[in-house]
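Every protein chain of the complex appears in place save one, which is left out.
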Amino acid sequence: MNSFGRIFRVHIFGESHGSTIGITIDGCPPGIALSPADFIADLERRKPGAKGTTPRKEDDRPEVVSGCHNGYTTGAPLTILFHNKNVRSKDYADLKDTPRPGHADFVASQRFMGYNDPRGGGHFSGRLTVALVAAGVVAKKILIPVNITAALIEAGGMTDIQDAVSKALEEGDSIGGLVECRAENIPVGWGEPFFDSAESVISHLAFAVPAIKGIEFGSGFRAATMRGSEHNDPIVDSSGKTATNHAGGITGGLTNGNALIFRVAVKPTSSISKKQTSLNIQTNKMATLEVAGRHDACIALRVPVVIEAITAMALADLKLLARS
Amino acid sequence: MNSFGRIFRVHIFGESHGSTIGITIDGCPPGIALSPADFIADLERRKPGAKGTTPRKEDDRPEVVSGCHNGYTTGAPLTILFHNKNVRSKDYADLKDTPRPGHADFVASQRFMGYNDPRGGGHFSGRLTVALVAAGVVAKKILIPVNITAALIEAGGMTDIQDAVSKALEEGDSIGGLVECRAENIPVGWGEPFFDSAESVISHLAFAVPAIKGIEFGSGFRAATMRGSEHNDPIVDSSGKTATNHAGGITGGLTNGNALIFRVAVKPTSSISKKQTSLNIQTNKMATLEVAGRHDACIALRVPVVIEAITAMALADLKLLARS
Amino acid sequence: MNSFGRIFRVHIFGESHGSTIGITIDGCPPGIALSPADFIADLERRKPGAKGTTPRKEDDRPEVVSGCHNGYTTGAPLTILFHNKNVRSKDYADLKDTPRPGHADFVASQRFMGYNDPRGGGHFSGRLTVALVAAGVVAKKILIPVNITAALIEAGGMTDIQDAVSKALEEGDSIGGLVECRAENIPVGWGEPFFDSAESVISHLAFAVPAIKGIEFGSGFRAATMRGSEHNDPIVDSSGKTATNHAGGITGGLTNGNALIFRVAVKPTSSISKKQTSLNIQTNKMATLEVAGRHDACIALRVPVVIEAITAMALADLKLLARS
Partner (left out) sequence: MNSFGRIFRVHIFGESHGSTIGITIDGCPPGIALSPADFIADLERRKPGAKGTTPRKEDDRPEVVSGCHNGYTTGAPLTILFHNKNVRSKDYADLKDTPRPGHADFVASQRFMGYNDPRGGGHFSGRLTVALVAAGVVAKKILIPVNITAALIEAGGMTDIQDAVSKALEEGDSIGGLVECRAENIPVGWGEPFFDSAESVISHLAFAVPAIKGIEFGSGFRAATMRGSEHNDPIVDSSGKTATNHAGGITGGLTNGNALIFRVAVKPTSSISKKQTSLNIQTNKMATLEVAGRHDACIALRVPVVIEAITAMALADLKLLARS
C-alpha cells in the first residue's frame, strides 16, 4: 500500500493535480528540532527549473500541520502538506483513449476500473517525490552523525552530463542516468538477517521512486563476474573496517561498519516531445501521439536528493529498530 | 524481521546446524491440493551435489505439520519443517576469533552480542533457502496459470558455465553468476502504485536471498544509457501487449500484462579453500585463515529455483491483494 | 502506533489545538460515490452543543484532499482534513506542574520527555474522534447493506438519561454511561480464528476511543454466571440463524450470520468544574485544582456515533480481507 517502515513509518497521499500532497511520519522520536527552513535545501535540489528539467512552476512550501510544537517534534504523528498551486483542469480524456507509452495510464485505468485520477498521472506521479524529500529531511536528523550523499554520475551513458542533456533537448527526446549513493558513519548491525536485510529495505524504497529500473550494492553486477578470492573483503581492524568494500557496507543483511554504497539506474523520462505511436483503445488502431506540456529531458537530474531521502528513511527505521 | 507478505505471509525460522528449519505460510487459501511429492522437483533443483556445489549431504524431506488435511490446504497456517540430519557439533570458537571474510560472522556477533548460533552461519545461512523453495512450491500453485522460470545465464563472466565452474574448482576458488527470471501469464494490475510496487516487493525478497548483490527489471541498468524514444514500449493491442518490453512487464509499479523479466547478480561464495587473511580479534593481528569444510564453488548454480520461489511468493501475495 | 487495519487501513494525526486534524484511509476500493454532504449527519451526532456536552464551538467541516476525483473514490489514499478554528494559545504550563486527575497529562509528559503538545491534551484528545467519525462514514459505504446503530442506553446508572445529565450539571460533576451497538446483515465468516477474531479487532479499536473502560459481546459478563445448556445458541436454519444470540453474532472469532451486539462502558469525563486535589510536581505537595474551561458533563452522549464508526472500520477491513 502507501505506507512503509516498522518504527519510522511513513504514509503518503496525494495526486499530481489534486489539491494537496502529503506525508505522515509515525514513530518519529520526540525532541527533534524542526523548522520550515530545514526543508529548503533538499526541496530546492529536487525542484525543476535547471536545464533538462521541466519548467513546471512548483511552489514546494511544506506545511507541518501536526506532530511539532514549539519547534520540536512531539512524538505524535508528523504530517507535512504541500498545496498544489499549479493545477491544470484540462481534459485528460484523450489519455484514456491513447495511453502514453511508458506511462501508467493504461495499467492504472485497468486496476482502478477507470476511477483513477488521470490528471498528470494522478497518484502515480513523480510529483509525490516532494513528500519523500520532506520525510528524508526528518530522517536525516534522526540519523545524525550518519552522512548521506547521492549524485548523478552518468546520463545517457556519458559522464559529461551537461552535454548529454543538451543533445537530448535538441532532439525533443529524453535520457536516463546512473545515480550513486554513499552513507557514512553507520554503526555495525543495522538491518535484519532475513527478509528485512538492509538491502531489502533500501531496494524496496528505491523501486517506489518512479523511473528506477535497477539497483546494485557494492560490487553489484560486477560481482557476478568475480572470484571469491577477489571479492571477499578482509577485515583489518576491530571496528569491522575492511581493506576493500565489495560488500558495499552490508554483510549478511546487516551494516558492517564500512561506507554503504549503492547505485540505481534511472530510465529516460517517458514523456517526450517527439511523436510516438500507441494504440487508440476506442478505435483499436495505432495512432500517432504527441505528449504536450512540460517535460523533464533528464529526470535523473532530480533523482539524487530523492534517493538520499529514501536511504535516510530506510536507515532511520533500521536505527530505531536496532534500539528495541 | 523474519516475516514477509501481506496476505500470503511467510515466517521463517531455523539455523544451519539447529535441529529444525521451517516456514509457516499464513493466508494460504483453502482447497489447494498439496502432497509431499509436489515438493520434490524444486527441492531437487536446489540440492547440492552437482559439480561446483557443496557435497554436504542434505536430506531435504519436507514435513507439513499443520494447515493441510486430507490432501488439501485448510486455510489455517501451513507449517513445513525440515529436520537437519547432518548437524556438526564441532567447536566454532575459532570463527569468533577470526571472522571469515565475506561472511556474517562479525556483524552477527556484534548485533546479537555474541549469543548468535555460530555453527555454519546459524540463522544467516543459505541453508534456510530450502524453506523458501518449499513456500515457493505452494505459491506457484496459487498462481496457476502463471508460469515462472529462472536460469543461470552466466557464471564468472562466461556463458559456458560448466567450463567456468571447472576452472574455479581447480583453483580452490569460487565464482559468481547472473540469474534471469521470467514470469508469464500475469494479468494487468498486480502491485501497488507506491511503496509496494511489484519491483519493490520482488527486490525486497530477492535481497533476502544470501549472495544477491543487484537486481534489474527489463532494460535495467542499460536504461540509464538509453533515450526515451527508444525505451518507451508502445502498446499494440487492447490487452496491454507492447511491441518491446523494456519495462520488464511492470509499469508504474503494476504488472502490465507482458512478461515479467528481471535479472539478479550473485556474488561468488565467500567460503573458499584458498588461504585468506583476516583479523584475529583477540590478538588484533592479521592472521591466515583456511575455511575448512564443504563449499559451493558456484552457489549461483543453486540460486535459480530460489529466485523462482521468491518471485512466486511475491506474486501470490500481490494476486491475493488484488482480489481484495 | 497511529494506524489500524490490514486492507482498509487508517492513519490518524493531529492535536486538539493544532492547526489540522486528519485521517488517511488506505485500501479504500475505487468507485465509491463520496460527497461532502455524506459526512454531515454523523459529524452532527458527534458535535458538542447538546445539554451535557461541551459548548466548545467546533466547526467540523471535512476537506477531502486526496483519493477522490469527480465524486468517486479513486483507490488511492483518501485523506480527510479538519482545520481547527477554535485554537487556544493560553499557557498550559500549570498543567505540567499539577497534572489533572484522570487525564493523560502526566503519562504523556513522561513518555514524550516533555515534548508533547499539552494544549487540550494534544494528540491524546477526544477531539481526534472527529476523524474516526469521518472514516466511519466511508467504511459504512463499503459495508452496504450492513446496518450499524449504536445508542446510549444508560448514563450514571440511570436509564432516564436526560435526568441523570441534569443532576450532574447542577453539581459541576460528570457521569459515565453505557453504549450498545448492533450491526445487522453481516454474512457468515468475517474475522479470523485466532489473533484477529472479530472481537479482537473491534475491541482493539473500541479501546482507542478515549474514556472506554470495558467491552462485552452478546451475553458478555453475564456469561460468567451462566450454564452451557443455557448459553449455547442452537442453530435453527441453514443460514446459521440461532434461536438465542448469547454469542452476540460471533462464534470462534468469525461472524455467524446473526446480529453483532456489543456494549461498551464509558467513564465519566475527567474534566469537571468541581475542585479536586492533585500533586504539584514542582513543590511535591498536594494542591487544589480547578479545571477551567469547557467540559462535557456526559461525554457518553457523543460516543455512540464514534462507536458506530470504529465498528464500521473494523467490519470494512474484515470484509475486504474475506474477499482475498
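So that you can tell them apart, the chains are marked A, B and C in the order they are listed, and the count of residues begins at 1 in each.
Throughout what follows, a contact is a pair of C-beta atoms (placed from the backbone, for glycine too) under 8 Å apart; a residue touches a chain by one contact, two chains touch by 3 or more.
Keep in mind the model is a prediction, meaning the values are calculated, not measured.
> Sort through C:T54, C:N84, C:S270 or C:T311 and give me the one touching the missing partner chain.
The missing chain is touched by C:S270.
> May I ask which residue of C:K141, C:H204 or C:R294 touches the chain that does not appear here?
Residue touching the absent chain, from the options given: C:H204.
> Would you indicate which residue among C:T20, C:T54, C:S278 or C:T311 is in contact with the undisplayed chain?
Going through C:T20, C:T54, C:S278 or C:T311 one by one, C:S278 is the residue touching the chain not shown.
> Name, in rising order, the residues on subunit B that touch the hidden chain in the full complex.
For subunit B, the residues touching the absent chain are 1-3, 9, 11-15, 18-22, 24, 26-27, 30-31, 65-67, 69, 72-79, 81, 111-113, 115-117, 122-123.
> Quickly run down the residues of subunit A that touch the omitted chain.
Interface with the chain not displayed, on the subunit A side: 6-7, 76, 193, 320-321, 323-324.
> In terms of residues, what is the contact footprint of the unshown chain on subunit C?
Residues in contact with the chain left out: 1-4, 6, 12, 99, 101-104, 106-108, 110-111, 121, 123-124, 128, 154-157, 168, 171, 173-178, 188-189, 192-197, 199-201, 203-208, 210, 212-238, 240, 242, 246-248, 251-256, 265-272, 274, 276-279, 281, 284, 286, 300, 322.
FYI, only the chains that are shown with their structure count from here on.
> Which chain would you call central, comparing Cα centres to the global Cα centre?
Taking the mean of C-alpha atoms per chain, the most central one is A.
> Relative to subunit C, which chain has the most distant C-alpha mean position?
Most distant chain from subunit C: B.
> Counting in whole Å, what is the centre-to-centre distance of subunit A and subunit C, each centre being its mean C-alpha position?
The separation of the two C-alpha centroids amounts to 37 Å.
> Show the residues in subunit A shared as contacts by 2 or more other chains, in ascending order.
1-3, 12, 111, 123
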